[in-house]
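Only one protein chain is missing from this complex, and each of the others stays in its spot.
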Amino acid sequence: MEKGKAYFMKGCEVVAEAALRAGCRFFAGYPITPQNEILEYMSQHMSERGGSFVQSESEIAAVNMVYGAAAAGIRSMTSSSSPGISLKTEGISYMAAARLPGVIVSVQRGGPGLGTIQPAQVDYMQAVYAPGHGGHRCMVFTPSTLQEMADVTAIAFEKSERDRNPAIILIDGCLASVMEKVVLPEAIEPPARPDWALRPIANTPKAWISPGWMNPEDLEQDNLQRAEMYMRWQAEDVMVEETGLEDAEIVLTGYGTSARSAHSAMRALRARGIRAGLIKPLTVSPFPVESYRKLSGGVKRVIVVEMAIPGQMLGDVQAACDVQVDYFARAGGVIPTGEEVERFVLSLLEQPADAYREV
Amino acid sequence: MEKGKAYFMKGCEVVAEAALRAGCRFFAGYPITPQNEILEYMSQHMSERGGSFVQSESEIAAVNMVYGAAAAGIRSMTSSSSPGISLKTEGISYMAAARLPGVIVSVQRGGPGLGTIQPAQVDYMQAVYAPGHGGHRCMVFTPSTLQEMADVTAIAFEKSERDRNPAIILIDGCLASVMEKVVLPEAIEPPARPDWALRPIANTPKAWISPGWMNPEDLEQDNLQRAEMYMRWQAEDVMVEETGLEDAEIVLTGYGTSARSAHSAMRALRARGIRAGLIKPLTVSPFPVESYRKLSGGVKRVIVVEMAIPGQMLGDVQAACDVQVDYFARAGGVIPTGEEVERFVLSLLEQPADAYREV
Amino acid sequence: MEKGKAYFMKGCEVVAEAALRAGCRFFAGYPITPQNEILEYMSQHMSERGGSFVQSESEIAAVNMVYGAAAAGIRSMTSSSSPGISLKTEGISYMAAARLPGVIVSVQRGGPGLGTIQPAQVDYMQAVYAPGHGGHRCMVFTPSTLQEMADVTAIAFEKSERDRNPAIILIDGCLASVMEKVVLPEAIEPPARPDWALRPIANTPKAWISPGWMNPEDLEQDNLQRAEMYMRWQAEDVMVEETGLEDAEIVLTGYGTSARSAHSAMRALRARGIRAGLIKPLTVSPFPVESYRKLSGGVKRVIVVEMAIPGQMLGDVQAACDVQVDYFARAGGVIPTGEEVERFVLSLLEQPADAYREV
Partner (left out) sequence: MEKGKAYFMKGCEVVAEAALRAGCRFFAGYPITPQNEILEYMSQHMSERGGSFVQSESEIAAVNMVYGAAAAGIRSMTSSSSPGISLKTEGISYMAAARLPGVIVSVQRGGPGLGTIQPAQVDYMQAVYAPGHGGHRCMVFTPSTLQEMADVTAIAFEKSERDRNPAIILIDGCLASVMEKVVLPEAIEPPARPDWALRPIANTPKAWISPGWMNPEDLEQDNLQRAEMYMRWQAEDVMVEETGLEDAEIVLTGYGTSARSAHSAMRALRARGIRAGLIKPLTVSPFPVESYRKLSGGVKRVIVVEMAIPGQMLGDVQAACDVQVDYFARAGGVIPTGEEVERFVLSLLEQPADAYREV
């Protein structure tokens, strides 16, 4: 590929290629729709870069192989979709416990259970608040364009490694499948093996990677350090895109595919003379609390657009906001259109917003 | 056992015996500390009641066997501790999707990862907000005494069956292991096979149990119905114990083992002339929002006692409360004592409460 | 069912019902064609007899659950077909090592690999010579009618328990699927728990069941005792049916479905005035060596009929025989007909038998 040139690519390919360019040299995964093209791309291109691709026996095997590769200091990734992410939660928690970096791509589909194979945003709470037992947290990146996907992938690897904590790229089946023009970042060399990583040669200084503690007091200290890390994230690592907030009376907000519908609606409302703005989180853990908190008195309503019923990001917006929060959602695999969002906002402006969702 | 008489029993035995008395006739589980005595008790006593006990090949097998037994209309249960619950989340989500009842006992220990085998409360967010992918919810019962454990177990089965949705009993390694006097409820006969359940005989009316949908619109309708169910829970199924709220200036709150420490502290503070009260949720999903919301101006502070760092129930209390919320926690397997909580409250009353936790 | 009355039943049902009547009170299995009706029957009728049926997570889980139930002194069974039996071989070897009884029904289909789902006899060597690593042996029963299947099932349980060694009932997809009239044996009560079995109550004399040895010399002694057991089998436990050997010039031999074709051919040849006889082993481990060894000079040829290419039982017949051994086989799921066998024999009588098989 030519440097700096835009290529027309599919979402799954973008996140895979961006990971390879970010120095990812190990990928293990297990097939599940709608993210199989990530495995497919990795299976074709990982070995060209000198890395290893494994289609594992199970979702559990995949995440534990990532644990192993990460312990050896290799930039590693796995990906799955909703049921598969549930199966990986034990392993993600073990990675966090052992202070191992690694990137997990979670491609949400309709749920619960087997659900549907169409896109949804119903795994937000899992990614943000319970990516495994134990109360640990991961950074959660929420790109809404393929260009953003290319960009946050490298950041996810870097911050995951900085923090020695797994990071999640939370997308959905729509972003995984659409095609857009993307300028890919330049490929970097995988970084040198970190000091903490395990080494293959016997007679080197001892390294120790473990997901367990003998002593509750030691684990309590660990939990405290983790809590401090989460506070640093809040202070330093929030990524958010704000549009039109300077004069907005209505603020739309959403992430990923929902942000695209919200953005369309915002432009349509502006064309009608309604001063709409948009808050688009690119990280939801840490959550861009400040973007909502600072909304001035001129803002009458914040409208959360989500592909989840009941709302999930909704709660985080409500906790951050002092103004009235409304909510428009489709779920089960149905994608809200910009027109639907626009009509919902128009209806709100004429009448009190108590409808659960527009039908 | 003699009817109506109190017996001195261990937590694991209480939840197991109470389940049998509630008509539970299938249990599948896999060993993990600190909840092995539930399996042990079930392995000894299930067959006496004519039911089936299976020590399965894995946590995943266990929850899927419960899925199967529940689909056949049998009152069914499984149990595990933190890493094991993560492994079960896919199955719990499938149970919810297929509209199957069943009770999951989650015995929390220090985390993340392998963590410790000592008690903790770090799986609250998982139980309440992400017991599997897909955004489904379970009722979550949080007894703090063995008597309450005996009592909520029967309720968990009944409501789970009423709603055709899995229910969680969320305890910790301490409640699982302590011994207390308990009056067990009388045994009931397992209820007749529900109409929706699968039947073994070929030539009966067709039953259909499935965790998937072909059509996104159908799943969206399902998600809406679920959201309405969660609202009904909020209106009708909250269980909470309030103590001393009529004159309280300080309100302690916590669930499970933390509630016991909070209760000790409350009594000690009252003995010092400080008007302390207690809110003890027996369900955290639905959360007793009203108990916190109604706190009058006389209450200066609400203090959340939790075995989790960072706080987990803390967020729910903050969202429900208008008064200042403080937070005292130990974690990693360390249990906060009543004295620690008392000293923390005393320190608060003399100085601004910004300490993360008392050391 | 009425005592002593013949019922028209399917092979899978016969072996399942005969096992229940022989006191089998535990069955674990995993579905694979062509033996699913064994699981189906057990799932419907095991609980009526007070026993437990488990459809396990995998073939491996199934055989290990049988290991566990057998260790508790319960008459136990599992069944599978070719690929599934391979997966069970580790467990069968563990059962033998731990000196545990139990019955494995092996329903052969075309192989290797996934093969076909039609009947074959290509797992004879596995059953007789390598039912798992370690060189242990199992008694292998080879009924050729459903009545024999009903009869040997009880014998398999008894001898397995007498020897504390797993036994195999080796049939094929044809016998599993055909329907015939069968008089089932009367049901017996499951025998009392053997002294060697594990007990559920803690304060009883210690029992010890283990598939391993710390000391090579101890395992060598075990191997010697096993070798003596195999010699006792040879002396005492052979089951075989001999027909027309008194005047035979041609002896047909085969087991299971092949024995049926051989029997048809024998009658057809007799009708033509050719003095044909039949040796039909009902056990192939121990192998009825004496039946072949004793064949007098009047016998010109022994013809092995087998659904296996290359021959498997063929080698055992050749090792036991002094007369010329010929071989007629179909494989891959094709069943040899009586006419084919007859034509093969006729062709042999006119010309030297060097054709690999008749086409």
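Quick notes on this structure:
Note that the chains are named A, B and C in the order they appear, and that numbering of residues resets to 1 at the start of each chain.
Here is the rule we use: contacts are C-beta pairs under 8 Å (C-beta built on N, C-alpha and C of every residue); 3 or more make two chains touch, one makes a residue touch a chain.
Not measured: the values here are computed from a predicted model.
For the chain excluded from display, the touched partners among the shown chains of the whole complex are A, C.
For the chain missing from the display, the contacting residue among C:A72, C:A98, C:I274 or C:V323 is C:A98, taking the whole complex into account.
Taking the complete complex into account, C:G132 is the one of C:G51, C:G73 or C:G132 that touches the chain left out.
For the options C:G23, C:G115 or C:P143, the residue in contact with the chain missing from this view is C:G115. The chain not shown here touches subunit A at positions 43-44, 47, 52, 54-58, 60-61, 64-65, 68, 200-201. Although one chain is hidden here, its contacts on subunit C can still be listed: residues 60, 82-83, 85-87, 89-90, 93-98, 108, 110-116, 118, 122-126, 129-130, 132-136, 210-224, 226-227, 230, 308-310, 312, 315, 318-319, 330-334, 356-357.
Everything below uses one rule, namely that only the chains that are shown with their structure count from here on.
If each chain is drawn as a node and touching chains are joined, the picture is a simple open line.
Taking the mean of C-alpha positions as each chain's centre, the chain lying farthest from the centre of subunit C is A. Distance between subunit A and subunit C, defined via averaged C-alpha coordinates, is recorded as 56 Å.
Subunit B has its Cα centroid 29 Å from the Cα centroid of subunit A. Rounded to whole angstrom units, the spacing between the C-alpha centres of subunit B and subunit C is 51. Contact with two or more other chains is made by residues 60 of subunit B.
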